[in-house]
Each structure stands twice: as structure tokens, then as C-alpha cells.
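I have placed the structure first, in the form of C-alpha cells, so that the comments after it can refer back to it.
With one protein chain removed, the remaining protein chains of the complex are shown where they sit.
As written, the chains take the letters A, B and C, and residue 1 is the first residue of each chain.
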Amino acid sequence: MRVDKHEVRVGELAAGQPLSLPVYRFKGKGAGPSVYIQANVHGAEVQGNAVIYQLMKLLEHYELLGDISLVPLANPLGINQKSGEFTLGRFDPITGVNWNREYLDHGFNIEVWYQEHSHLDDDTLITAFRATLVEECARRLNNPWGVTTGHRLAVTLQSMAHRADIVLDLHTGPKSCKHLYCPEYERSAAQYFSIPYTLLIPNSFGGAMDEAAFVPWWTLAEVASSHGRELGVRVSALTLELGSQERIDLDDALEDAEGILAYLSHRGVIAETVLPKPMKRYGCFLKNYRKFHAPKAGMVEYLGKVGVPMKATDPLVNLLRLDLYGTGEELTVLRLPEDGVPILHFASASVHQGTELYKVMTKVFEL
Amino acid sequence: MRVDKHEVRVGELAAGQPLSLPVYRFKGKGAGPSVYIQANVHGAEVQGNAVIYQLMKLLEHYELLGDISLVPLANPLGINQKSGEFTLGRFDPITGVNWNREYLDHGFNIEVWYQEHSHLDDDTLITAFRATLVEECARRLNNPWGVTTGHRLAVTLQSMAHRADIVLDLHTGPKSCKHLYCPEYERSAAQYFSIPYTLLIPNSFGGAMDEAAFVPWWTLAEVASSHGRELGVRVSALTLELGSQERIDLDDALEDAEGILAYLSHRGVIAETVLPKPMKRYGCFLKNYRKFHAPKAGMVEYLGKVGVPMKATDPLVNLLRLDLYGTGEELTVLRLPEDGVPILHFASASVHQGTELYKVMTKVFEL
Amino acid sequence: MRVDKHEVRVGELAAGQPLSLPVYRFKGKGAGPSVYIQANVHGAEVQGNAVIYQLMKLLEHYELLGDISLVPLANPLGINQKSGEFTLGRFDPITGVNWNREYLDHGFNIEVWYQEHSHLDDDTLITAFRATLVEECARRLNNPWGVTTGHRLAVTLQSMAHRADIVLDLHTGPKSCKHLYCPEYERSAAQYFSIPYTLLIPNSFGGAMDEAAFVPWWTLAEVASSHGRELGVRVSALTLELGSQERIDLDDALEDAEGILAYLSHRGVIAETVLPKPMKRYGCFLKNYRKFHAPKAGMVEYLGKVGVPMKATDPLVNLLRLDLYGTGEELTVLRLPEDGVPILHFASASVHQGTELYKVMTKVFEL
Partner (left out) sequence: MRVDKHEVRVGELAAGQPLSLPVYRFKGKGAGPSVYIQANVHGAEVQGNAVIYQLMKLLEHYELLGDISLVPLANPLGINQKSGEFTLGRFDPITGVNWNREYLDHGFNIEVWYQEHSHLDDDTLITAFRATLVEECARRLNNPWGVTTGHRLAVTLQSMAHRADIVLDLHTGPKSCKHLYCPEYERSAAQYFSIPYTLLIPNSFGGAMDEAAFVPWWTLAEVASSHGRELGVRVSALTLELGSQERIDLDDALEDAEGILAYLSHRGVIAETVLPKPMKRYGCFLKNYRKFHAPKAGMVEYLGKVGVPMKATDPLVNLLRLDLYGTGEELTVLRLPEDGVPILHFASASVHQGTELYKVMTKVFEL
């Protein structure tokens, strides 16, 4: 076994049990970029654990140039929070705050920071910036007024992620095809994963891990560029949505582990060449990613298949209203306002008015 | 349109909204048994509504000898109770009481009742017994100390069901194949529905609608028989489990509507002959229906397919424990203690120790 | 410190964390009865922990004749299960089953058991019976089909409780005055606790800890008596309801710890004499303990004070219906169907029709 394990403390439950995370570390030769991979920040999104399992088994057979840290089961509180037969793990059950919107938005002025450090050479500057990000996380956790449960978890994870050059956050959708959140500057990365659809996202912080990891570096690159120095964006951060929640599929996990390995090979984290799976890959800008909400309530037959392009004229949903039998409104067909590719749909088959039924990529192009 | 609709009041929500049910009634010629069909008493078990929809559309083309009452959306409070992306509709969110365990156990002594009414001829006796059951429901609802929310709903439904000769309660499992709960005396009924697996249940009250409907009649038949009079059991009550929860499938609903129609044809509720779908049908006594609980916690890949017989030596579940990578316990295969047919499994892919993973028929025989 | 601590394993959470209980043990001289005290089986009912804390501090200053085992925080899963700003700890969030209805109903035939062991002298018979109860618990936990999460917890606790002569289960109500559940045979015990109201309960098993502990012994006593041998009921089991849930009050906890100490003194568990608090104490038979349900929905002002006797003519509740302003039904006063003492009321101020508003002792008498 080439992997080391340690536990990181992230919280404490009311009855006194400590919450901790297993962190696995594959040590590289120091010749390649370092990697941080986490899974299951949303409690029901378990498939990333299976992908980490398959990836760890694969990694035992490769030559590692960079270090790889892996954090499965990254949100024990969310994983353990059941409600009926499902995992209620998308938000803190006390506050409603989405576990993936709790990362720290670094408040310091990067323009000022750059000017104070611009005399440093590139490598020293990068090292200093990374240190600042990690220190800011520590400072936040030591606030004398305390921090929320979710913020403690998120900032602890973030603090580990800031130490890496490549950050992968493994999620799933509710009922979903595979898709990737990728910053616009990193567009070429989308060619390596076993994932057909990619959302290209801008340089703005909305609270998620990928943004927490890349936004400061993208901003630093822009600031430096405005001063005539081309640093490039030194950190890559991507969110992989690996199909549907509440599903473990070891065979499918192997396919995604191989896609990750192809990306790591491309980035020089492993010495061997691993080629990506040949497949068509498509992109969509985040501003064209649309949510379709139920215009009225009822029972829902989801007709639109995730990952399959549809016309605005195709039936998307049968909406059944048994309270209206005989009125002509007992069965309604809903359609999209424009052509698109349904990427995910809601998990329940009965919905209130306004429930988000589908997320849809529009204006899709081949990457 | 040959169907009448009325609304039945079953409760009132905190903010003042009345809760009511749509009741649809197809009037027969009075020459056949009467029928009561309800669906969606558990909030997430929506497919029965689609079956009622398809059945109502079919019924418009048949000659009805008996009356048919249909109650879709039978538990509006349960249907509307969401928790995260799923419907938390299996139990009252305040008390935890299963909505399908709230029916009235008629407490009166049927032996005494029979002796007081044994001078009546069969038809008059049956009419009087039915009236007593309905009155007992009314008396219960008028208790000066009030009744619980769930009991009000259940006893109101029960009161309608007691008026019918045939009672069908449409449910689903979590992730489930189709199966039927059928009282032992009614065994032949299992040949008509489009359902491969049947549980044969004894004469004992556990709180469910089917039991609430047939137990008094079975008991009456036994009491009469002990006095040398063969009344037979005059009411049939069956629970149909129509696949998985949180699913609307109109095509599949049509198949189940046709199975119900075949049973109604057999029973003389409709004038036309509708033949059951030719298929093998299997039975299991309730005492041989077993629950398999997770011996330890973890992420679950469900390998056992519902409706497909397995050996005790076959892998049932892959249990993944990412906190134990490298210990040899990261992946465990679970197996059944004996051969059987998995009928349903849990809906979530991560489980605490003790979670009911599968329900399994053992000692299955062909019906 | 005279107390030993060990941990008892009771379960495992989905993400892999073990669930265990702290068990504290004060060792006695072997000259008095042994005691088992647990608290917080319902997650929101935390005050029993404070009482155990105060009792342990007191016990350090007394001479112990019998052993005392104390299990605070007895249901870690329930304690840790939050929903909004409150603890959703009354039932398993997956199944809805009340955590205090999961104890094992010993299925073996005590009549048969007695006949097989009737040749033994009293002490040996008692020892053998106790061993049988503990073995049955172990056998249950080792079922090859597994046991539910709640059953594992409850039967593990029960197994410890069966080893004691005195079993105290510390609970609270929602908004409640202090009251005691006491088996009818143990009526005199009610004179010792700092608790004004006592429910006298019969020899029947409903799933709670107290019943699980005393019902087999009461039955054994009755069986022996029917054979002409007066064993007496050798185990005392009581449930103390220590005010309201979601409340820690250390001063009040001291008062209840002193009441428990007075009972233990009376029973010879400690050598010193501790007198009960002088106060009037009242009783009510369980059959006269009534639940009052909301006859309609609305906003509730609770006027009936817990622990204070009321007439049927006194206002119990103001029911406010803002949707009905101007109709004359915007404010309704609810009253009890008969005189009684409100013991507890619902925790929320807005209710659906049918919500249990109050529990009320009727036909109360001085003990």
C-alpha cells in the first residue's frame, strides 16, 4: 500500500462525538503538480466515493510525480442526515445553508497584495500567495465569536485544497447525466474526463469549492497582467458531476476514475500516458444554463432524457392532475421555452408550483 | 363523461386551508359488487394515481354492473410534505405514525354482535354488519376528545371503503418490483392482476387499510361458521404494490389498470370479459417475508435485482467503506441468510447500521 | 472520583462513525439492590442528563450499598438529529418509529418457563430468570437477518437494565409539568420523588423501557402466585418526566436528583437516610389519562397551565384564525370535555386539525 491515511477533525456533534475526515495521501516524487480531490460534500452525492476508491486502486500501479490527497466522505454530518428513506444532505438542516456555499470568500485586496509582493520572482510570489490563502483560512477558523458548523467544515477543506495545484470536487446531480463545471481559462481540461457536457464558468465567487480555489488565482493573474506580468492562472479547480445522487455503481466509477487519470496524465501528475476516452464533448456558457420551473403543481412523468438534446416542440413532462379529471386539464404536456439539452431533473415525481423540474443547457457547442 | 366527482373533507391545515379529497364515482346497474379504489396514502407512492387515471379512461368504454368509487391523492398532507428533493410521506411528520397504520380496529365483540343478529337472513345480516362498521367509524370521528390528524384521514377513507364489496389500496415500495398483499382466503384473486409476486396474509389487524376492510368480515365468517352457518367472507381487500415510489409511468400504469380490469371482470363488476395477462405468478406466506438489515454502515451498491430469485451464495450488496481503505474491509459483499426473491430495497445508497436494506420472499411457490 | 466509565457500542453511522454510549458505574458494597438509570432516549429530552450530572456529584458523598449504573446521552443518533432550530429526536427519522417503543417484548412463555424452573429456591429462580432475559436480548441482537437501528439501541440498553433491580428512565414532555409513570404494584414509590403527579400503569407491554423492565417480572410474580408461591415483583421500573424538553436547568436538576436519592435511600441503595421533599402527590390511572386533539386548525394560545387543575368550564385554549377575521370565528375558546389536570401541551403554537394539544389527567386522587 503506497497510501498514507490521517484524520482531520472538522466538528463535534451535540452528543459529543467528534466529526473527522479520512485523508489519504499518495506521495509523488516532487516533479509534478499536487492534487486535491474530495467527494460527498453533499450527503446524498455518494458516487464520488466510489470513484475515489477506484482511483486509489488504479494509482497503486502508476508512477507518481506529484502528490495526491484524497478526501472521500467529506461531509459526515450531511451524509448521516437522513429524512425518510433519503439523505437530506444538501443543506445544513438547522440553517438551510447549502453545504457547498460555505467556502471562504477571501476578502483581502489582491491588487494591494500584489503591489506589496511584486518584487518577488514568480515562484516566490506564488508560494507567498498560497501561504496567504492558507493563513486567511486559519484566521477565519480562529474568530473569537466562532464560526458556523458548515463554515468550519468548508474552510477546513478549503485550507487543504489551497495547498494543491489541481482541485477536483466530486458531486452528482439529483437525476443527472455527467457534466463538468470548468473555469473558462481551463477549457482544454474538458477534453480529458469521461464527461460529455461542460459548463464554462466565469471568474466570480458564488461560494462553491471550485470557485474558492480558482477565483483568487485568476484574480491574481489578472492583476499581474494589468501590471504587464503574465503569471497565468496557477491553480486549476473543477467540479465533476458524476451522474445521479443516491447511487453507487462501481463499474461506472471505474470509468470516471480513468477519466481523472487521463487528466492527471495530461497534467504530468503521473509519469505514464493515459489517453482520454474518445467521445464527443460539448460546452455551454454558464449564462446559458437555464432552470425550468413547474408552471403548476402535479404529478410528473419526466419525458426529457438527461443528456439527450431536445427541441422546444418536444414533450418534456407529462403533468398529471387527478383532482381535475374530466376537465380537460388532467393531463398537460410541458415543453421548454427553447431548444436545449436537459442535464438533470428533479428527484421527486410530485411537485409544487415553482419546483425546479429541469436544468437545461442552451446554445450548446462542440468543444 | 360517465363519472361524478365530489369532494370529501379530511382535515384542515394550520394556516386554515381545508384538506379534501376528490372522489370519483362510476355508477353501475346495481347488478354487480361495488368497488372502492384508493391511491397515494403514502405521499411518495404516486403511481397509483396514474393507474386510476388509466383505469378511469378505460372504464368509460365498459358496461358497469357494480358501482366503482376511486380516490386518488388520498393523503394530501403526505403528498405535500417534502424534505429536500423527496416526498417525506410515509409517516405523520409530527408523530412519526405511519399513515397506513391509522385505520380503526373495530373494538366491538363480533361474537356478541353475531348472536344478537343471527336471526337475520344472510342479506339482512350483511347489510346490518356493514352499517355497524360505518357507524363505528362515525362514532370514532365524533369522539369529544378529538382524534389525531392521521386517524381522521384514515377513518374517513375507511368509512367509504366499508361501503364496498371490493377494496383495492394502491401503494408502491421504495425501489420495488410489483407485488400484491392478498388475504389467504382470497388467494385466487392473485391470478388476475399484472403482478408476479403475492404475499398471502392471515386474519390479523396491523393497522393497514386492507386489514381494516377484511378482518371484520373474515372474523364474522368464522364466528358464523362456528355456529354452523357458512356466510363466506363477503368483502375482498387487497393492497397492490405497483413498483417504485417517486415514479409516474403512464404506459406501465395502463398495464396495471388492465390487470385491475381483469379482476373486476372476473368478479362481475363489468359486463365484458377481460382476460388477465398471461404470466407466471408466485406466492409467499407473510411469515416467510423477511427483512434484511445492514449488519454494518456504509455506502451501498445494490446488486440483488428486485423480482429476480437469488441464492444465499449470490452477492446481494457491495458495502463500501472509504474510511477503511487499505484495511481489507473497504469493500464487503453481503449475502442473504437463505435463498429468496428480493422484492424491494432501500432507496438511499448510504446506510446506518441496521437500516432495512431488502425485503425478501423466502419459500416462494408457484400460485 | 468513585465512578468508573466505559463505552458501550450501539450502532454505526452511514459515514462510518461508531455510535457509543458512556456508562458510568458507582460500585456498591453488594448489600443493596442494583440500579440502572438512563436519560435522553428521546433526543430533545435533555434535562435527564443534567439530573444524572447532579446525582453523580451527590453520590460521591454517600455510602453505596448497591451498584448504580448511569447512562446519560442514551440515544446519540436522536440527540444529533436536528431539524431547523429543534431536535427531531422522538422517532427514527427514516422509519418514524418512536425510539421508546423499540424495546424487546420477550416472547417466551413465562408459564412454561416457571414450570421448568419451579423446583429452584427463590434466589436461584430469580437469578435464572434474569439470565434468561439477558440471553433473550443477546439472541435478538444476533438475528442473522439483522435488527433495525432503533432495536439495536433499545435492546442493548435493555440488556443493561435487566441486570438491575431498579430501573429509572428519565424523560420529559414537550411543554410539561413533572410526572411519573409508575406500575400499579409500585404505587408507594411515588412518595419519594420530587414529582407531584403520578400515572399508575397496568401490566401490559407497549414498547417502552419501563414496561420492558417490569412486565416480565410482574408476569412471573402472577404465574408463581397462581401456583401458590408469593415471589413478589422483584424489579421496579419507573419513568420520570422531568418537565419540558429542550431545556437544561441545573438548579431544577438538583431538586430531581435529590428526589431520586430519597427513593434510593428508601430502597436501601445508599446507607444514609434522605427524606423526600414534603409535597402533595397525586395519582391517576392510565385509562383516565386523556389526549385532547385540536377540533380545528389555527394559531394556539395555551391558557391551561400544566400542573394546575381546571374545570371543564375554564378556557383551555384560544384558537386564532386570521383567515376568518370578521366572521365571528376568528377567535374561539376551546374547553376540556371534563374536569382534569393538564399535564403537558404541544410545543408549537400553530396546529393542524387533530394535533394533540394537551394530555390531561382526569379522576385525579391524592396518593
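Assume a contact is a pair of C-beta atoms (placed from the backbone, for glycine too) under 8 Å apart; a residue touches a chain by one contact, two chains touch by 3 or more.
Please read all numbers here as calculations on a predicted model, not as lab measurements.
Within the full complex, the residue among B:I37, B:I79 or B:L180 touching the omitted chain is B:I79.
Interface note: of C:S83, C:Q191, C:T332 or C:T362, the residue touching the hidden chain in the full complex is C:S83.
Of the listed positions A:P196, A:G243 or A:G298, the one in contact with the omitted chain in the full complex is A:G298.
The residue from C:V300, C:L334 or C:V364 that touches the chain not shown here is C:V300. Considering C:P22, C:G206, C:P309 or C:P337, the position touching the chain not shown turns out to be C:P22 (whole complex).
Those residues of chain B that touch the chain absent from the view are 13-17, 19, 73, 76, 79-85, 87, 93-94. Even with one chain removed from view, chain A keeps its contact list with that chain: residues 11-16, 77, 90-92, 94-98, 144-152, 290-299, 321-324, 337, 350-356. If you put the missing chain back, the residues of chain C touching it would be 1, 3, 5, 22, 24, 43-44, 46, 49-50, 52-53, 56, 72-73, 79-80, 82-90, 174, 246-250, 299-301, 318, 320, 322-323, 325-326, 330-331, 346-350, 352.
Just so we're on the same page, only the chains that are shown with their structure count from here on.
For the touching copies chain B and chain C, the fraction of interface residue numbers used by both exceeds half; the interface is of the same-residue type. On a Cα centroid basis, the chain most remote from chain A in this structure is C. Distance between chain A and chain C, defined via averaged C-alpha coordinates, is recorded as 47 Å.
For chain A, residues that reach two or more other chains under the stated contact definition are 73, 79-80, 82-85, 87.
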